[in-house]
Structure formats: structure tokens, C-alpha cells
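Below is one structure; the comments refer to it alone.
Coming up: chain A.
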Amino acid sequence: MTKLSPLKRGVVIFIILGVLTAIEYYLGISDVPSILLWAIALIKMLLVLQFFMHINRVINPKKGGHE
Partner candidate 1 sequence: MSSINNTIESYQQKLAISRLGLWLFFASDAFMFGGLLVTRFYLLGNKNLNLDQTLGLLVTSILLISSFFMNRAEVMVSEGNHKGFITSLVITILLGISFLVGVVGLEWGSAHFGPGDGAEGAVFYMMTGMHAFHVLTGIIFLSLVLRNGLNKKYTPEKHYAVEASANYWHFVDVVWIIYYPVLYLMGTI
Partner candidate 2 sequence: MKHFSIVSILVILLTVIVYVFLQAVGLLPTQASSQAVIIDQLFDIHIGIISFLFSLIVVFIGYSFIVFRRNKLLPDEEGQHITGSSKLEIVWTLVPLAVVIFISYLGAISLAETRKIDPQALEVKVTGGQWFWSFDYPDYGITSDVLNLPVDRQVKLSLTSVDVIHSFWVPEFRVKQDVLPGENLVKELRFTPIETGDFMVLCAELCGGAHAYMNSPVKVVTEGEFQDWVDEELGNFPQDPESLGERLAKNNGCFGCHSLDGKDGVGPTWRGLYGSEKTLVSGEKIMVDDEYLYEAIVNPNSQIVLGFPANVMAQNYGDLFTDEEIKNMIAFIKSLD
């Protein structure tokens, strides 16, 4: 994932998020246990935190952006 150019990485993450949302929707309208929906939501959240919000930049401030 780190080898991709940032723009392409954005596209890949977006596609994954879209697929997850679609799965979530179908699971949701077919009355599955909530725990599955929580799991998907959690994965989506972590993806956004990691790849869109760059949470590691705050932990390791030397990294990323504005070089």
C-alpha cells in the first residue's frame, strides 16, 4: 500500500470503502446480528483514520506532508 502513489492509494481505499458499505447495506437490510455491522464500521473507520487522516503523522510528527 505504501508503494502506491498517494493518488492511486486514495482510489484503492475508496473502492474498498465503497465495497464495505455495499456489504454493510445488504447485511443491514437482511437483519444480521449487529456485531457484524459494528465490525465493518470499525474497519471502515480505521481505514479512514489511517489513510485519509494519517493518524501516524501525529504520533510521529517527522513523517508526512509539507516536506
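Methods note: a residue touches a chain if its C-beta (ideal position, glycine included) is under 8 Å from a C-beta of that chain, and two chains touch if they have at least 3 such contacts; residues count from 1.
Candidates were picked such that all candidates are chains of the complex that A comes from, given by their letters.
All figures in this text were calculated on a predicted structure; none of them were measured in a lab.
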Pick from 1 or 2, the complex member that touches chain A: 1
For the chain A and candidate 1 complex, residues of the former touching the latter: 6-7, 10-11, 13-14, 17-18, 21, 24-25, 27-29, 31, 34, 37-38, 40-41, 44-45, 48-49, 51-55, 57-58, 61-62, 65-67
